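All protein chains but one are shown at their positions in the complex.
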Amino acid sequence: MVYNFIGIDIGSLASKVVLISEGKLVDYRVERSTFDFKRVGNNLFNDILEKNNLNKSDVFIMSTGYGRNTIDIADDRITEITAHARGAQYFFPEAHSVIDIGGQDSKAILISKKTGNVMDFQMNDKCAAGTGRFLEVMAHALEVPIEEIGELALNSNKPSAISSTCTVFAESEVISLFARGTSKHDIAAGIHKSIARRVAGMAKRIGVAPLLVFCGGVAKNIAVKKFLEEELGFEIVIPNHPQLTGAIGAALIAQEHNGN
Amino acid sequence: MSLVADELIRFSSVLRIAYNFLTGRDYLKRKKFREKKKLISVGLPFSDLVYAFPDLIPVFPIRMHEFKIHKYLTYLGSASNIFGWNRVTNFLGFVKDLGIKDISQTVDNIIEDVISTINAKYNEMYDYGEECGVPTDFCYGVKSLYGMNVSKGKNCDANLNYTIRCSAWNKYLESLKAIGNPSKQIWIEVPPRNIGNALELFIDNITKGLEELEKISSYNYNSNTLRDHFRTVNQIHQSYKQILYEIGNADFYPCNPATFSEILALLNISFHDYNSSATRFRDNIISLFNEMKGRITKGIGMDVSKMPKILITPMFGGWEPKTHDIIYELGGRVLYGDWDLLQFLEDIPISNRMDPIEAYAQFLMNANQIGIGCDNNTLTESYVRLARNFEADGLIFIQVFGCHSISNCYTMLKEKLRRELEIPSIAINFNKMGENVEQVKTRLGAFMEMFN
Partner (left out) sequence: MEDLDFLSDYYLFLKEKKEEGKKVIGFISHDNIPEELIDAAGFIPLRMIFAGNDELMDASHDFLPPSTCSFAQSCIGAFSIKPSDYKFLDLVDYFIVSNHCVSDICASEIIAKYYDIPQLSFYVSYTKTDNSLKYFYLELIDLKENLEKIKGFEILNQDLMNSIVKYNNFKKKLLDLSNLSIPGSKKLELLQKAILFGPEYLPKLEKILQSQESTQAKNNSKPILLTGCSIFINDYLNDLIEESGGNIVFFDTWVGFNYYSQIFDDNVLNSSNEPINLLVERFKNNIHGDHSVPNFLETKISHIEEFSKNYKSRTGKKLGVINHIIKFCDHMSIMSSHLKNRLQEKGIQVLNLERDYSRANRGQLSTRIEAFLEMM
């Protein structure tokens, strides 16, 4: 009988591997996917096995994310929608909705209060606006490190209005605001408001409501959380490991499907 | 001071029209709750049948919203309540007594502010429409209409829906029911082509539409009421055309060209429902034309003979209002004439003692066939005709994101303009007001250099 479950989440920017043992998170790895995400996934997997004294035969592997079909070590695969929902429930069993903002996509998921299963979802994977990429481009335009842009935004009480919905045009707008002398923190706040509005707009379409779990790499940015709460009109929660919800969810589903 | 106040007074008609547009909410509330009248939602210039009933008021839904009104307009409005619009001297005195400091503010700024306020509201409706689930594929015009209806549609007792060439329009009308709009839907089909006895069928459709309106009204349909209304409408059309062509094509304008463009834009927007009162609109537009002529005669205004005339069209799906400011800064003057393009300024032929319903059917059938047309060739021809009427030096075509009807014939149009009128044209993309203005500026800069 297998008691150890590996969840592999291959995102377009970052790959995450987790080890779940008896329903608990035991170990994890995160690394940039690069174009050779198959190799990256395999390396992280082998490393996690080695550090936990396990062999491949001791584990059941579930893959998810953009590269889920290419990871050939996986025993099974599941979409990131179902995976994130389950992962959110690991941290917050009462989770009713999930917003995940990743490097190149964002999604909103509604979970049934009755069954705990996914009830509805909405994805944005066609456009960089409303994703981590948007923040990256804007941080670059403002000449601010991506890790600091959140805090910068929090120092503003007058966010600039950024009207362009397209990332490329918004970048021009940001540069032109900066050139005109608008303060960096006001522009940064405007950027965060823009991304929050976009994502909240998508989420409201499926009727998200508390308890809402905010996950994905971008959840580490405290300003995005604040602006999202403003747009949604209620408080939201962030797991300790917001980037791992997908991988954790995949591993837990593997555990459930294997009768444990 | 007197010269400027002079300006304000001599141009009061345009301010009246602006005021009536912006204060629709209060006006309509009074009509609905105090006078027990019923509101009928309309879009595009299809409001006329509603005027056949004294207790029905047509409204273009955005006018039910609250607008931020420039303080001068508010003073003007208050003054009109006390003194009446035409009591010039009293108004002057009123204004002086209020001790308004910046009286040097000119008509230009007020009108610009009016247009900005209206546009901001359109953008708000667009955003609201998207939030309420209108698909992103649709054009700006439909999205903002959707937003208007979701927010205020329930104040109306009915929607008067005409089917036209644009399937997005027709389907948007159908969706009003699904939005949860409690209003009754009255449909009038405009036959796609004028073949066989299509006109007779159309007359019958209009008659049936009137019967539906009659059910809502407490009055019976009276053909004289409708005939009188059409007489008013013909006067409106005449004055509108005079403003477009007599003034628009003149070498001397009664104001600076950017303001003139804004006035045309204001007329364009108000024409949907005549600001809910056709007689009042008629009076204002006639005096507007007279005021303009008066100013030109007195030499008040600007010589525009050296400024190339640029036609900007179409506006229905939405348009970037800063464009006329940009063109003005680049030395040109912008004209808008969309209702004439679609043949909505033609005479309704009631003079032949025809039944008014038949006259109206002929008028609309003509607009449908030659104006908006049922095919791209005819539509392209309409744009060319408008450019010809304006003696335009160039044409800016608004290619609206998501529009696949009126915005779709640019390829054909460009060729025709070059061949038949030998004038240059440029297409600019439009998605939402205020977006990509920098890019528009660059493209227009290059375009205007063709006229040096």
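As written, the chains take the letters A and B, and residue 1 is the first residue of each chain.
Throughout what follows, a residue touches a chain if its C-beta (ideal position, glycine included) is under 8 Å from a C-beta of that chain, and two chains touch if they have at least 3 such contacts.
Everything quoted here is computed from the prediction, not taken from an experiment.
Participant: Report, in label order, the displayed chains that the undisplayed chain touches.
Facilitator: Within the full complex, the chain left out of view touches A, B.
Participant: Which of B:135, B:182 or B:445 touches the chain that is not shown?
Facilitator: Result: among the candidates, B:135 touches the missing chain.
Participant: Could you tell which one of B:23, B:144 or B:163 touches the chain left off the display?
Facilitator: Within the whole complex, the residue contacting the unshown chain is B:163.
Participant: Return the single residue from A:36, A:125 or A:147 that touches the missing chain.
Facilitator: A:125
Participant: Tell me, which residues in chain B touch the chain that this view leaves out?
Facilitator: 133-135, 137-138, 161, 163, 165-168, 170-175, 177-179, 185, 187, 189, 191-193, 195-198, 201-202, 204-205, 208, 374-377, 399, 401-405, 407-408, 410-411, 429
Participant: Against the chain that's been left off, what residues of chain A make contact? List them.
Facilitator: Residue positions of chain A that touch the missing chain: 66, 78-82, 117-121, 123, 125-126, 205.
Just so we're on the same page, only the chains that are shown with their structure count from here on.
Participant: Cα centroid separation between chain A and chain B, in whole Å?
Facilitator: Those two chain centres are 47 Å apart.
Participant: Which bits of chain A are touching chain B when the two form their complex?
Facilitator: 163-165, 169, 172, 176, 201, 204-205
Participant: Inside the complex, what are the residues of chain B that reach chain A?
Facilitator: Contact set of chain B toward chain A: 130-131, 133, 431-432, 434-436, 438-439.
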